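Sharing a structure below in structure tokens format, with a few things to ask.
All protein chains of the complex are present and in place, except for one that has been dropped.
Showing subunit A:
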Amino acid sequence: MERAIVAIGASHAGVQFVASLREQGHTGQITLVSDEPDFPYHKPPLSKAFMKGTASVESLNLRGPHFFQSAGIDFRRGLSAIGIDRAARQVRFSDGSILSYDVLMLATGARPRVWAGQALPHNVSALRSLNDARRLHNAVADTVGPIVVVGGGYVSLELAATWCMTTGRDITIVNSASRLLARSASPELAAVVENRFRAHGVGMRMGVQARQFTIDASGNARGVVLSDGTEIPASLVVLGTGVLPNQELALAAGLPCDGGILVDEQCRTADRAIFAAGDCTRHFNGYAGRQIRLECVQNAHDQARVAAAVICGQDARYHQVPWFWSDQFDMKFQTVGLLPDTRSLCVTRGTPRDGKGAYYHYDMAGKLAAIETVNMPAEHMLGRKLLSAGMSVSADRVADPAFNIRQLL
């Protein structure tokens, strides 16, 4: 008999997984369960096109409206998984229903880190889901006055750039690290980003933490108090202070987790019947050569495809070179590879500061580890081919103004 497959979570990983299962020829029962009320949607535009108002909800759909029906996938929404019985191979849901599985996929994603201080005022929120984005979009329309963005990661910066362009309001970024993108970009690229935000008049408070909010009689924050004792006025506050992997379901079922559900190169957890993919996993990354957790669309799609292929009998392994992108103001940032923890060299190409260029980063062994580009999509795409092929190119050669990455491929 064909195996019954249940997938929990219907964002990039979950949807790609069930679609790939059908493409790979799985004909048995597939059930996809989402705890959100919405049809599955693309997340990256939430902080950009959707927030600007230039993208409709329908345009965010990850698949067409009839996809699940025509692919014979039982898609259930508004339902939370509350427990896994691994011995019985069953998942229990919030409405009391139970689903039996032969293979289970955990694509449970991540959630915004909870604010550790007082209860959140009405006008303070994070952005993760479409619902969050709708609320934020309305909150921007319904308020006037300064906006404070807490956090200096990609989502925070994208929101700040969007609002800077569309609202003309005072915007201040509060960043606890001494520079932007401390976890996800090089100091060089972070400096380019900071420069551009300052040029657009966005305020920056670096190396200080948002501690608490001053609240008015209606329960709204009107200021953010920082760790240096200063207060900045706010009519709207967004918390972009990172996410935590949704690993509790796996943990409660006795699956090993460590800042993410642990999976191997085939996206299997410690239970051979249970796979996991996307932001919720800490996975063995062949490119990094170690366990890492990636929060990006590329990883969600690629892990989902690998898991589906493995389930359909192929010897697939997740060895993809990580890549991601961000659009802020007139800049398209693209990164391929992983920045080494300690690096030997950074070679600059072009003039990233003026809006077009690249940084080539080398690890301690002198091997090219990552390329960050600013408005150089071709360089990024070719860099992807280069790193995917396991190739490197010497720093000397890259430093030569006559260097052209096309010569290598």
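Here is the rule we go by: a contact is a pair of C-beta atoms (placed from the backbone, for glycine too) under 8 Å apart; a residue touches a chain by one contact, two chains touch by 3 or more; residues count from 1.
Everything below uses one rule, namely that contacts and distances are computed from a predicted model.
Participant: The chain dropped from view, which UniProt name applies: "Cytochrome d ubiquinol oxidase subunit 2", "Ferredoxin", "Molybdenum transport system permease" or "Protein lplB"?
Facilitator: "Ferredoxin"
Participant: So one chain is hidden, and I want to know which residue out of A:His26, A:Arg63 or A:Arg268 touches that hidden chain in the complete assembly.
Facilitator: A:Arg63
Participant: Out of A:Ala270, A:Met381 or A:Ala395, which residue would touch the omitted chain in the full complex?
Facilitator: A:Met381
Participant: Touching the left-out chain: which of A:Gln24, A:Gln298 or A:Ser344?
Facilitator: For the chain that is not drawn, the touching residue is A:Gln298.
Participant: What residues on subunit A make contact with the chain left out of this view?
Facilitator: Per the touch rule, subunit A residues meeting the hidden chain are 23, 42, 44-45, 48-49, 56, 58-67, 70-71, 297-298, 301, 325, 327, 332, 334, 376-378, 380-382, 384-385, 406.
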